[in-house]
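Of the protein chains in this complex, one is absent; all others appear in place.
For chain A:
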Amino acid sequence: MVASNNMKGLRAFISDLRSLEHDDEEKRVNVELAKIRAKFQSSTLSAYDRKKYVSKLLYIYMLGYPITFGHMEAAKLLSGTKYSEKLIGYLAVALLLNENHELMKLVINSIKKDLLSHDSLQNSLALHTIANIGGRELCETVYYDIYKLLMSASNENIVRQKSALALLHIYRKFPDLINPEWFEPIVMILGDDDLNVSLAVSNFVNLIVIREPKYQKFAYGKAVGKLKNIVFEHGYSSDYLYYSVPCPWLQVNLCRILLACERPSDNPTRATLIRVLDRILSLPNDNSNVQQVNAVNAILFEAIKLAFLVDESHSLYEKCMDRLADMIADKESNIRYLAFETTAYLISCGHSITSLKHYKELILSSLRYKDVSLRKKSLELLYMMCDEENAKLIVADLLQYLPHLDSVTQEDLISKVAIISETFATDYEWYVDVTIQLLRIAGKSADDGVWHQLVHVIVNNEEIQEYATKRLFSLLQSETIHECLVKAGGYVLGEFGHLITDYPDSQPVHQFSTIYRKLNVSSPSTRVLLLTTLIKLANLQPELNDRIAKVFQEYSTIINPEVQQRACEYLQLLKMPRDFLQLVCDEVPPFLDGNRDGVHPKSRPSSKVNLVDTYPQTIPNVSKPSTPIDVPEYDISACLPGFYRLCWKDKGILYQDSQIQIGVRSEYHNSEGAIYLYYENRQSNTLKSLSSTLIRTFSTFHLATTFQDTNLPSGVQLQQKYVMSGVNEIFEPPIIHVSYVTGVIRSIDLQLPVLLSKFMKPTIFDSYDFFNHWGQMGVEREAQLTFGLNSKDRKLDAKRLTKIVSGFHWGICQNVDSIALNIVGAGIIRFGTQNVGCLLRIEPNYEQNLIRLSIRSTNTSIANTLAKEMQEILRNSF
């Protein structure tokens, strides 16, 4: 059946290599490379020989050796007249070149010629190359021809399906080449009689509905129709049965298209889809053939997700639960893995899967499997299954498994248990107990964030301080605990040791001796913390001063510089007057982000104390030192696209996901402004415990009105209003922390589009006045930045650029700059009690997609701030 490879030299070469060890292989390869190089320099090289030698190069390339020559020969083969030459040429181009290779220019015309040929084999070779390594220049040359190939019914179906995927490649990489008017005809092809063409196009439609929501409704109807045709009407020949499953790839793709679309409003389509899903969910799957089982289950997993999305009346709920239950209990590990993953996905979308909680034991037992993939998925599912009712039970079970896990799974489990225990803590004692248990069992695998967060919670919640101090002190008295518990215990004892001095065995002298014993056996970083504990103890228990001073003396000669420095400084502190010591060692204030709704495993409570000058004569002038607090970094990445857009538009969506949408509307009148936030529930369940907290702000930014009810039913919108009463300082955009419960607690940080430039009053100057002011302000007050765009595929657009500049509240001054492309602007900001003039000059370079931005102002800080703001927004707005 196989046409024999006619290149005897190639086969002999491969045989030679296979009989050699690595070093000899390398020698043989180098000998052959030298021979081939010499052959390629010969002007009498025949096409047959070129084909043979290029094939040898390809084999050498596959072995992993770098190929530094021969690319031109590949290009010549590609341009040849014989199919067998083209075949090797195209393969070589695909393997040896990439889309950026300079030789691609040479072969573009040949590829186009083959594309337009009437030979479907040549069409195929060209389309393969375009779809695999098509770069900008090649795609620009051929995109329209490919579209015509796809749309022409007279072309062979094999060419049409390849055209669809080549066009998809172009749409992925260079979407501007694809005419939006093509989308509807492409979606129409979903209904094509040839299922291969439908399959190819379905991949394209999937991306269209994600990028172009306005085509979703049309695509939805087509996809439902095609799915119905396959499932009910047997719209396929036996050619398309894969182990008795009709065209599983197309069914999966159609379901995924529907999952990517908004739920349809027209009921007939939805009713049809529900019938189709009912049929799919009813398919028997007790076959022993693994291919059939996999194909059916591949469709089932998509259908289950889709059923939850579309079936509001829950008529399919029982069937979905039954199928998921069967798959969670399946013997086949692939099925179990995917059942865990799908169930976790459904929970994360806010769906209730109460009946599956009976399988908790089974899921837990998967934590013991040797398969790391399965362990990870079972842990993720247990994490998602937690709610107020079962959190304590699940955590208790997870803690039982913790000692038996490998270190990677331990790390994962620890971070999840830490989040669960904080999220669902109804009393802090349980949270403290769980965290301590985590650290006792697997302190080595725990991230520092775990004990930091424990300290954080204790410091911020007065009611738990005595209990936690007692528990941690008890642990400190035992011989072998992990250092992270020593650190946590040391910190807490230093702050709150006084709360437990009335208990037997917890008196100050016991606290001291316990710390001292730990001090002697700890690592330097722990010693540093424990020395701080002792200075705090000295402050609260003056009768221990002499003993503590001796410890500091002992450690002031230790080799480690960090430890030594602390000991020396603390020793000096003990010699200061008592009220000074009290001032330095005062109790730390609560951490700023103590909000229980926020989970910050990476929080770092500080154990440092600001040490002041030790010279006696400065005592009367020393102000109270503030304890440094490491504020955790906000994660505002989810809202940045909305933020960038809203920085120059008055209204729009700041953040959107499958559950919640937060819109923003801004109003500014000279130096005052207001910003309205609209919270909307996008799913069928109610969002509970909705809260929105300002976590970064500035002095004139205030909450004016907010919603009262913390429940957000489906389709309902809640409003919040902030006002800005002028501006008197340089500020960062405010950040709010939004959280809500939908099965599990969710939270996001959102940056509000409030910029300094928004407080500018647009001003118009003519050329004379502008340059007069420009000269007066002078270059020394200028902020100038030159930058490109963040996305290399994007291009500067003059109209858009002007719109953005206006959106920043600059007044656009016409006919000012001698270069017409440049943009000149002016404005006045009332800053505190002063009017600050601001001038703008933008020099865009449309060929290079670069912008030079110059801002001058009577206040240099304002010029710098405005320039940085504009740079950040402009680089992300094209």
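The rule we apply is simple: a contact is a pair of C-beta atoms (placed from the backbone, for glycine too) under 8 Å apart; a residue touches a chain by one contact, two chains touch by 3 or more; residues count from 1.
The rule we apply is simple: contacts and distances are computed from a predicted model.
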item: Name under which UniProt lists the unshown chain, selected from "E2 NEDD8-conjugating enzyme", "Proton-coupled zinc antiporter SLC30A5", "2Fe-2S ferredoxin" or "AP-1 complex subunit sigma-1"; value: "AP-1 complex subunit sigma-1"
item: Options A:Leu20, A:Met72 or A:Leu121, residue touching the unrepresented chain; value: A:Leu121
item: Selected from A:Phe69, A:Tyr144 or A:Tyr242 as touching the chain missing from the view; value: A:Tyr242
item: Residue, one of A:Ala295, A:Leu364, A:Val551 or A:Leu690, that touches the chain absent here; value: A:Ala295
item: Which residue of A:Leu45, A:Leu116, A:Ile158 or A:Ala638 touches the chain not shown here; value: A:Ile158
item: Which residue of A:Ile111, A:Ala200, A:Ala325 or A:Leu367 touches the chain not shown here; value: A:Ala200
item: Contact set of chain A toward the excluded chain (per top definition); value: 1-3, 5-6, 11, 14, 18, 48, 55, 58-59, 62-64, 66, 82-85, 87-88, 91, 95, 98-100, 121, 124, 127-128, 131-133, 158, 161-162, 165-166, 168-169, 172, 195-196, 199-200, 203, 206, 239-242, 247-250, 252-253, 256, 291, 294-295, 297-298, 301-302, 333-334, 336-338, 370-374, 376
